[in-house]
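Read the structure below first, then the notes.
Note that one protein chain of the assembly has been removed; the remaining protein chains are unaltered in position.
Per-chain numbering from 1; labels A and B assigned in written order.
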Amino acid sequence: MEFVRVEKTDGIAKVILSRGKVNAINEFVIDELTACFKELAGDAQTRAVIISGQGKFFTYGFDIPEFLNYKKDEFLRYLTKFTDFYGDVFLFPKPVIAALNGHTMAGGCMIAIACDYRIMVSGKAKMSLNEINFGSSLFAGSVEIIKLWLGQKNAETAVYNGAMYTAEEAFQLGLIHQVCTEADLEANARGIAKQFAAKDGVAFRSIKHLLRKPLADEIKKREKDSLLEFVDIWYSENTWNNLQGKTIQS
Amino acid sequence: MEFVRVEKTDGIAKVILSRGKVNAINEFVIDELTACFKELAGDAQTRAVIISGQGKFFTYGFDIPEFLNYKKDEFLRYLTKFTDFYGDVFLFPKPVIAALNGHTMAGGCMIAIACDYRIMVSGKAKMSLNEINFGSSLFAGSVEIIKLWLGQKNAETAVYNGAMYTAEEAFQLGLIHQVCTEADLEANARGIAKQFAAKDGVAFRSIKHLLRKPLADEIKKREKDSLLEFVDIWYSENTWNNLQGKTIQS
Partner (left out) sequence: MEFVRVEKTDGIAKVILSRGKVNAINEFVIDELTACFKELAGDAQTRAVIISGQGKFFTYGFDIPEFLNYKKDEFLRYLTKFTDFYGDVFLFPKPVIAALNGHTMAGGCMIAIACDYRIMVSGKAKMSLNEINFGSSLFAGSVEIIKLWLGQKNAETAVYNGAMYTAEEAFQLGLIHQVCTEADLEANARGIAKQFAAKDGVAFRSIKHLLRKPLADEIKKREKDSLLEFVDIWYSENTWNNLQGKTIQS
């Protein structure tokens, strides 16, 4: 794997995104993450998973400059992989803890909110579904999952404003479970992972299924249509111009 | 239009209910509102809508004395129009801000909670789904939408008690987004409308659809049956006597 590192210790697998300064997500990243989580699901030694980033970013979200070279059908192929992946995380049969080391934006936020527990560093890091601010829509699954944590009212505010939340604000909203210092992130994430890992794995998987499968089934019915609409808007003149602005800037 | 005024300025359309002292809703009001929102949906110049009342009332709700002259099938026809209208508002393709200038009762509350943002004046004004207190039921859609904002527990309390909430209480419960003075209502509503209007309209519509369409579809499946039950209860001896009491009182 080129962009994803895995470290296994004491029944805990730590998955680390590492691609450039901002851990921008491209198709290779999603292919590697998908393979990695598949392996971990079947690994009898792994009882809990931590996912984290490196540097100042958990991830910036999609690698927009790279996707501007994609044709519509290629981008749809990628989006299908991406949404399948966050669906895998949402129903992953073992606990998944997101150790949010830095900015957790757009597609990165979607992955984080599919996990079972989120710890985020206080300070400059922000969490956001900011798609509306460059004229982009969202996916059915991402909207349903943000509604789970924030409730309808705050979810509407979050996605209509594209608001950037500090860890403290995200905690107040119920978007994350814990705020900590950068120095404590590793130990705290590992502590939480161990608490989850100590529970009966079969009971955990069954209960998680009861908690989340009905919504996952609803999402599946509508995710594909939402991708088609997302692609249409992405390639519309207005949004395309906004996206090119983001290329030059980055 | 006789009971609905529309003022358009800077891409914002303000819709003002004006029917007597309490803005009581009858079939003409709903016909006019429906036509008005249809026009605004298609008006390329309109980027956001404000809906408000006049005097001490946003609206008192249904014009009960008038409806006591309706036969069952006529009342069902009206209720279908009414619930279709709040459904139109709930999925309106542009932002709708409710500027609640006064009491927001029963059917008026149902219209308000279908909007995207609610500002309410502090003071004597109350917000309530008080139907149970005269022995009336509610509609499937109104129950689902109040649950969206209050959650199941507070929604149950609200509709079982028919509680009258001040703006401050409504804000605490998450039923409204902002409390302001009467003097600030116009400017604040316009400020919020401009914030919404500044967002990409296509992305907004798509995201709003993701946020609300699944629930609207569920409501549609059950709304008609709920109207039939509502009508049966409305014309039952007990409730009918209560309603006539309200006639004399008003």
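The criterion applied here is as follows: a residue touches a chain if its C-beta (ideal position, glycine included) is under 8 Å from a C-beta of that chain, and two chains touch if they have at least 3 such contacts.
Keep in mind that what you see is a predicted model, and the values were worked out from it rather than measured.
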Residue among A:41, A:187 or A:211 touching the omitted chain: A:211
Touching the absent chain when the full complex is considered, from B:143, B:189 or B:211: B:143
Chain not shown: contacting residue from A:65, A:93, A:123 or A:151: A:151
Which of A:32, A:63 or A:116 contacts the chain that the document leaves out: A:116
Touching residues on subunit A - with respect to the absent chain: 95, 116, 148-149, 151, 174, 177, 195-196, 199-200, 202-204, 206-207, 210-211, 214
Hidden partner interface residues of subunit B, rising order: 131-133, 135-140, 143-144, 147, 151-153, 155-157, 159-161, 218, 222, 226, 229-230, 233, 236, 238-239
